[in-house]
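Every protein chain but one is kept in place in this view of the complex.
The block that comes next holds chain A.
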Amino acid sequence: MEEDPVELVVPEPIPEPTPSAPPEEVEKEEQPAQPTPPAEPTTAAPPQHPFLDRKDFYIPPASRLPEGSELALAKAFLMTQSEKSNLNLYDHLTEVIVRILETRPGNVVDAFETLSADIKRSHFVVDRPNAPGAFQKASEVAPANEIGAAQVKLFEKSGLEEPGDPEAFGEIPDIMDLSNLWEWAGVSLGKEETFMLFLSLKSLVTSKPLQSVRLWGKILGAKANYLIIEGELKEGAVDEDAPQVEEEVQENAEEKKEAEEDEDVPKRKEKPVIPLPREERVGVNKYVYYVCNYAGGPWTRLPDVIPEKLQASRRIRKFFTGDLNHKIVSYPPFNDTEAQYLRCQIARISAATVVSPSGYYTFDQEDENEDEENPQPQNIIINPEFESLSPEQLIDPANWVHHVPYILPQGRVTWENPLGQKGEEEANEDEDEEEGSDAGEGEEERENVEPETGPGILSPLSSDEGP
């Protein structure tokens, strides 16, 4: 199947002399093989072997023709390229003789001119590279070759890998086994692709500080698709791939703020300007996501969710293109790349659809993180006493629960006062600049904001509401 050479590709130069090759190279390469066949009868040194006429036969340097300066000069002349046809006589004669020796026709001398003309004709001279019949590089095939090369690497790696310390690397799911179960649900990535993805996952956990990974899924784009991996960073590990967007966003925010102060516009009349703090390694951003376009392709880390972007992503509907740097053009404006949009959609899909049988996860009793503002416990652990449910129970949505926390309308899992936290330096500074009465108002206003709430984690599917 793969042997099919693409018709439009320029044929690889065959080991025979090529007219376009520079003379020096030709000399070095061809000299041992080519001048010898005519020399056979004269030099008695090489004994008659039936394989002497093979052009891939190696002739030891000792039996080569001595090369005087006269010969070199003559050769150089013969190798002068024709301006018209870009051929030279030396290469041409070599080809003719090789052809004669290959085919061994009777009465060669009579057919010599015909042969010579025939060979000349066989060189296709491209005078117009874009002419319909001309050889062209088929550019569409190039990406395919790239994919092939990248995938081959997966297999090379898996063969050479040393056992090492298995605990040093993150856990990976046995997706080959899981794929059988997905197939019952009518979902499949294809056996080969799943396997390559598995190898690719393996190399991902060895190169990144990931505690565990999960195959999140695949999103089809118009030009390319995304395979998405959800990973949990190791505790205390240095997050090398940490998103670089952070600074940019804050800069933007500062710019905006400055602009606003300049114009002397009263604050908080419009949408909240102070960007909501992002959740770091908790809530929406508990996991990190890596995507690639095809199994075996390079993994790219997605940025963390920005609450404002998540709000915006709820209001737009766009197809994915397959290019992470693609700018999302939409109304209401999203103002970011596809990478952030993808990340927001992943967060929303996870929050709405990731489920587990009730009782599989339980609240962490030792968790002391509960505070006044977030009375709902967030941390869940696998229940060691979980007993699997019967099939009859499993088809009841009441026996399935969400184990990914609900995302509040503001784009965070835990509610954050959009007017700033109490005692926060930034907020204080802002207020200091204003008059005293204003500051008091701000304080009051902040306390009056109704915190957003949503269903807690591990709530059953049967209590889900439509959009």
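Criterion: contacts are C-beta pairs under 8 Å (C-beta built on N, C-alpha and C of every residue); 3 or more make two chains touch, one makes a residue touch a chain; residues count from 1.
Throughout what follows, contacts and distances are computed from a predicted model.
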Q: Pick, from "DNA primase", "Radial spoke head protein 9 homolog", "Elongator complex protein 4" or "Cytoplasmic tRNA 2-thiolation protein 1", the protein name that UniProt gives for the chain of this complex that is not shown.
A: "Radial spoke head protein 9 homolog"
Q) Looking at A:82, A:103 or A:145, which makes contact with the chain not pictured? A) A:145
Q) If the hidden chain were put back, which of A:81, A:116, A:203 or A:225 would touch it? A) A:225
**Q.** Given A:96, A:154, A:172 or A:189, the one touching the chain that is not displayed
**A.** A:189
(Q) Residue by residue, what part of chain A touches the chain that was omitted? (A) 1-2, 4, 6-8, 138, 140-141, 143-145, 147-148, 151, 183-191, 193, 218, 220-225, 316-319, 330
